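Complex shown without one protein chain; remaining protein chains in place.
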Amino acid sequence: MKTLDFREINGGLPFYMLLGFIGVFVLAGLGAAYYMEHNGHWVTGMSNQIIWGTPHVFAVFLIVAASGALNVASISSVFSKSAYKPLARLSGLLAIALLVGGLAVLVLDLGRPDRLIVAMTYYNFKSIFAWNIMLYTGFMAVVGVYIWMMMEQKMNRFTRLAGFSAFIWRLILTTGTGSIFGFLVAREAYDAALLAPMFIIMSFSFGLAFFILVLMALYNWSDRPLGDATLMRLKNLLGVFIAAVLYFVMVYHLTNLYITERHGVERFLLMDGGIYTQLFWIVQIGLGSLLPLALLYHPSTGKSRGWIGISSLLVIIGGLAQMYVIIIGGQAYPMELFPGKEVSSSFFDGVIASYTPSLPEIILGFSGIAVALAATVVGVRVLRFLPVSLADEQVDPHYSADKEAAA
Amino acid sequence: MSSESNIDLYRRRFLSGTATAAAGMAVVPGVMLHEIAHAKPTGDAVSSDVRWGMLIDSNKCAEGCNDCVQACNDEHGLTGFDRPATDAQWIRKVKLKDKQTGHTQTLPLLCQHCEKPPCVDVCPTGASFKREDGIVLVDKHICIGCRYCMMACPYKARSFIHETLQDQMPHAPRGKGTVESCTFCVHRVDDGRTPACVEACSAENHNAMIFGDLNDPSSEISTQLKQHNTRQIRADLALNTGVRYRGI
Partner (left out) sequence: MQYTRFIVLALSMLAGTVAPAMADDLLPYIPEAQGRFSEAQGCVEETQDMRVNHMEYILHQRDATVHEGIRDKQHSLVECINCHVSDAPDAPRVSSEKHFCNSCHTYAAVSVDCFQCHADRPVETGSHLHSLSPTALSQRIKPAGEADTLTPENLQVLVSGGQQ
């Protein structure tokens, strides 16, 4: 294998146009956040019943994807698969970028975003949320150090250690994110230990889908070769992760279906829930899991770059739907305070809560993705994250053997 | 600055807690002779000698009556904006109908002031806290409006303020972007009086609500709790709520 050469992408008009296009979404998000904060949250679709809405769907999705985006780097450093080594730097950058995007949305949706300093200085250590704040900021530092170890030749001997630390850190981080919901005894859709590992598996899937899309886009637009050896490995891995997520979703629902007490909420999510049921079956399972699986493993579509890109995009859309069903569907179903009784009140007890995403929330959510993409684009322009070539002869450890076999 | 005042706060709390416990033990025999909630001197910190609680008798709660809700709204200036989904409600009347038997009843539902409040556990900044005397409050100075406590509350007791407010009551500060819930009328309790909802219920002679010190075996609420069978809502969560119900 030849030595790798990393180089920044070129600047110039196309770069600035891309950045400008992404920047429009970022600015729109800032405007939406100002509108929400200035008028108060009554201008959004969120209420005292649906407490966390579309911004949280996007924020949690991005944070989960961020942790998973580091997977490629972890495979190279922790599990010593040299084929993934050229991709490790970009993996680290994307992880930080997605996390920043998710956190931006989360902070901008706070009731008092001006009190961010309070959030960083007053801590209740029994709160998993407080731990998450420290895990998120620490993650950026740990991955930053990891990237430095990879980039600085003198520090290369520490790459393995840094990669291992980052790997452990992100497992704890994603466990924490899943536990935000898993620790809530109050709501039937959440109170489950399974949510933490499920979020970890989801992170593998969403993070890798993002990584594939960003990799393909960057290499296409900067006219750098991206060989099949790399891409096929990644897409096969994505297929494995999609299947793993399906397994966890199945276990979650089957367990709840066995528990009589949970039949109400399961019936709501899987049958009667209107938009939530449709999102679950059509978008999350169908478009987001089964269809990409078929596309990725079918002999003809599995080799086509276009279809691989579409599959990754479908995984992302399915992931957003999954978050929507978990976060908003889980809140829409009323809590059971008086088992066996029909409950009614002036505070929406006993009824399915209604929620319509409002425009400011949707704009804010998408601006999170825009922030992540902007950070990535600027990063690869400014520093040497991208290998000059990911052609097969550069990166495939089995290349010469294949060439001989083909000949 | 904030960490300094926190350290001072912990020190002061420890010292005052110890001192008050000692004083409380010495004074208790005389105190026992008093009947209703006796006011603590304003300069003293609250202590865990007292645990405030409420007993609500659903059998005495009339279906059309809204006195407690109205009193709470008046007391705290909860005017609302004609937007039921986002308007704050600290106490609400809940109507129950048994799915099997058809039996109906009503009761007021408010913050249960749990001994082990999930809302306090999950608050990232510690703004949601339990006072020494058992009253669960939101310190709105450090609330960042993340609404995690609202997700965690098993009783849906908390409300988020969705709009800019004006003309707040001086004794009930509340503002946009923070979370709030029933405070057991802490400003009244510290002054030796009872919550507005209980007062309104008694004023109309419904007498469905009793407020008092759960730690005082001779208080009216303690005697009633000992005499009659009472339940906590969602007792299986083992939160040991301060609000108990008869008739459910």
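Each chain gets a letter, A and B, in the order it is written, and its residues are counted from 1.
The rule we apply is simple: a residue touches a chain if its C-beta (ideal position, glycine included) is under 8 Å from a C-beta of that chain, and two chains touch if they have at least 3 such contacts.
Computed from a predicted model, the values in this text were never measured in an experiment.
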item	value
Among the chains presented, those that the missing one touches	B
Residue, one of B:Val186, B:Ala200, B:Leu214 or B:Leu239, that touches the chain absent here	B:Val186
Chain not shown: contacting residue from B:Asp57, B:Glu75 or B:Asp213	B:Glu75
Chain not shown: contacting residue from B:Lys60, B:Lys95 or B:Lys140	B:Lys140
Residue ranges of chain B at the interface with the undisplayed chain	1, 5, 9, 12-13, 16, 39-46, 75, 129, 131-133, 137, 139-141, 164-165, 167-171, 173-178, 186-188, 190-191, 196
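By definition in this document, only the chains that are shown with their structure count from here on.
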item	value
Chain B to chain A touching residues, read off their complex	2-3, 6, 69, 81, 83-89, 92-100, 109, 118, 120-127, 142-148, 150-156, 158-164, 176-179, 233-234, 237, 248
Complex contact set, residues of chain A against chain B	37, 39-42, 47-49, 51-52, 110-113, 115-116, 118-119, 121-124, 126-130, 133, 180, 183-187, 331, 335, 337-338, 340-349
